[in-house]
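One protein chain omitted, others in place.
Per-chain numbering from 1; labels A and B assigned in written order.
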Amino acid sequence: MNWYVIGLQQLINGLALGSVYALIALGYTMVYGIIKLINFAHGEIYMLGAYLGFYAITSLNLSLVPAMVLAMVSAAIIGMLLERVAYRPLRSSPRIAVLITAIGASLLFQSTAQLVFGASFKPFPQAIPFTRIQLGPVFTTNRQLLIFGVAVALMIALHIIVQYTTFGKAMRAVSMDKDAAQLMGINIDRVISITFALGSALAAAAGILVGMYYNRIDPYMGTMPGLKAFVAAVLGGIGIVPGAVVGGLLMGVAENMVVAFVSSTLRDAVAFAILIAVLLFRPNGLLGKNRTEKV
Amino acid sequence: MNRRTMYTGLALALIYLLVHGLQAFGLLLSYHVQILSLACINIILVVSLNLINGFTGQFSIGHAGFLAVGAYSSAYLTVTFHTPFFVALLVGAIFAGIVGLIIGLPALRLKGDYLAIATLGFGEIIRVIILNTQAVGGARGFSGIPNYTTFGNSYLLAILTVFVIRNFVNSDHGRACLAIREDEIAAESLGVHSTYFKTLAFSLGAFFAGIAGGLFSHYLQYMAPTSGQIGFMKSIDILIMLVLGGLGNITGSVIAAVVLTIVPELLRGFAEYRMVIYSIILILVMIYRPDGLLGGRSLGYARLKNSIEGVKAHASHK
Partner (left out) sequence: MLATNNLQVNDLCVNFGGLQAVNKVSFSLKPQSLGALIGPNGAGKTTVFNALTGLCRVSSGQIEFGNEHIANQPAHYIARRGIARTFQNIRLFKNLTVLDNLRIAYHQNRQYPLLSAIFLTTKFRQEEKQITAKAEEALSLVNLSERSQSLAGSLPYGEQRRVEIARALMLNPHLLLLDEPAAGMNPQETQTLLQLIRDLRDNLKLSILLIEHDMKLVMNLCEELFVLDYGQLIAAGCPKTVQNDPRVIQAYLGGKTA
């Protein structure tokens, strides 16, 4: 096979993986945009989403779409609870305290999942039969198309919510200036809650998509994709919604290319190398504007 | 030497004799003494992270990366060249310090959570490099490391670490670090070269983490490049001890390191609940006692007096 065929194939695989990163990254970026918190537990919500989907399909015998909706709604509630219980009491605390809490929440979800669901992996049920679609020298699969399709649909839905609804307007206002938004009569607590709900729902969807893609889920599956999605959000410009999409897709493609052309052991290093490069050379991300710190 | 130093020295010597005495009488098994060595290693890790996170106000969550550098480089020396242990420890620590310098120089331009994420990234990159280095076993792990770590040498090095870091913090250099933690802009405007001191604290912390690493690898005799041993999860373990002991509190770090090493060993039957309990405590502490269970600064008479006077001053001017 020629190198460009490999490249093209990895581009397809990378876009599928990248759209998952993008879905998770959206949650990071929205939360960061609104309360300046890296929600470390976000990757764990994605993991929980996968398990919720798993039980919805295997125990409740639901088909894929209702299972996904159920998982997204449940994850949204978990996300709102997390914010209410762990983050809201710390809203005026130093950022470091909140960050430590977020790490704590992440550990809590992970270790609880390990207790409840077991530490070993579970095979994810195949809700749709697998087919391979040949496109000239390269191929894609119906699962990849499904991942990509669902991800795009959810992103469009989110875009409509953020840009064209009253809630979206309130959310943008809060992220620009919390105090001013409050003075304009916006219920900040509610906006933050809904932001967590939206982000968590997207992460849950991503969890189910990945469960189907790799056929397996385990309690630790959230850590790495969570970190990588965060990197994607930083890459695109944290707090910027389209940035998360761009960053996620780029990350997915970059990772697949490195695995194909360099070494598979470097899979996880790619994300961190990108992260460090971005932080050092373009800390506001690809789509971010430069800001100066006020003295 | 004043009286307080003398008493402290005496107490430390007594603890050492006590441990060995109890072991001689069979009251402490060698398994117990091993746990105490691990506690000393953890003291070094937590106190050195305290220098970076607690006293200088930087937020590193990649401390295990420096532990890894020290652990692997010193083990490589003793295994391949039969280097004397203390030389290997020192070389490993210097190596970790240099890596700290190389990472710190660019990373410390970042602040708060961005710095946290960058240190996490660097830590994971160190792990991936080790994973890909066949000379130290790569993904298989590094085995056959001699059993050089004893309670005696880890205890001594823990004391040395606490001594050095405490004196650092009480010097002008340490005050510069505290100033950076409190308000970097004000510190700069008072002539403090903040980049220099942040990097100094970071590399010094990395140096001591390197010592801990050397002790760690010669304690376990086998290093695996896993997240729990040299990666993110290990960094988080150290961070939990630091936070529970209190940021900027050396006494707290020591107590937390000892307690959180011993308690999980006592509760081995409940191992799977350990992280659940830790994480709940971590969240509760951040919400209700953000200065740690033992308060923000080292315990002592002066601190107590300060806080009483502070309250008085506040009240009289209300």
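We take it that a residue touches a chain if its C-beta (ideal position, glycine included) is under 8 Å from a C-beta of that chain, and two chains touch if they have at least 3 such contacts.
The model shown is predicted, which means the values in this text are computed figures rather than measured ones.
**Student:** Among B:105, B:178 or B:281, exactly one should touch the missing chain; which is it?
**Tutor:** Touching the chain that is not displayed is residue B:178.
**Student:** Give the residue, chosen from B:8, B:80, B:143 or B:167, that touches the chain omitted from the document.
**Tutor:** B:167
**Student:** Please pick, from B:130, B:145, B:192 or B:287, the residue that touches the omitted chain in the full complex.
**Tutor:** B:192
**Student:** Name, in rising order, the residues on subunit B that touch the hidden chain in the full complex.
**Tutor:** 164, 167-168, 170-176, 178-179, 182-183, 185-194, 296, 302, 305-307, 309-311, 313-314, 317
Methods note: only the chains that are shown with their structure count from here on.
**Student:** How big is the gap, in whole Å, between where the Cα atoms of subunit A centre and where those of subunit B centre?
**Tutor:** 33
**Student:** In the complex, go through subunit B and note every residue touching subunit A.
**Tutor:** So the residues of subunit B in touch with subunit A come to 59, 61, 106-107, 109-110, 112-114, 116-118, 120-122, 124-125, 128, 131-132, 139, 185, 227, 232, 236, 239, 243, 247, 272-276, 278-280, 282-283, 286-287, 290.
**Student:** Quick one: in the complex, what on subunit A touches subunit B?
**Tutor:** Residue positions touching the partner: 37-38, 86, 89-90, 93-101, 103-108, 110-112, 114-115, 119, 223, 227, 230-231, 234, 263, 265-266, 268-269, 271-273, 275-276, 279-280, 283, 295.
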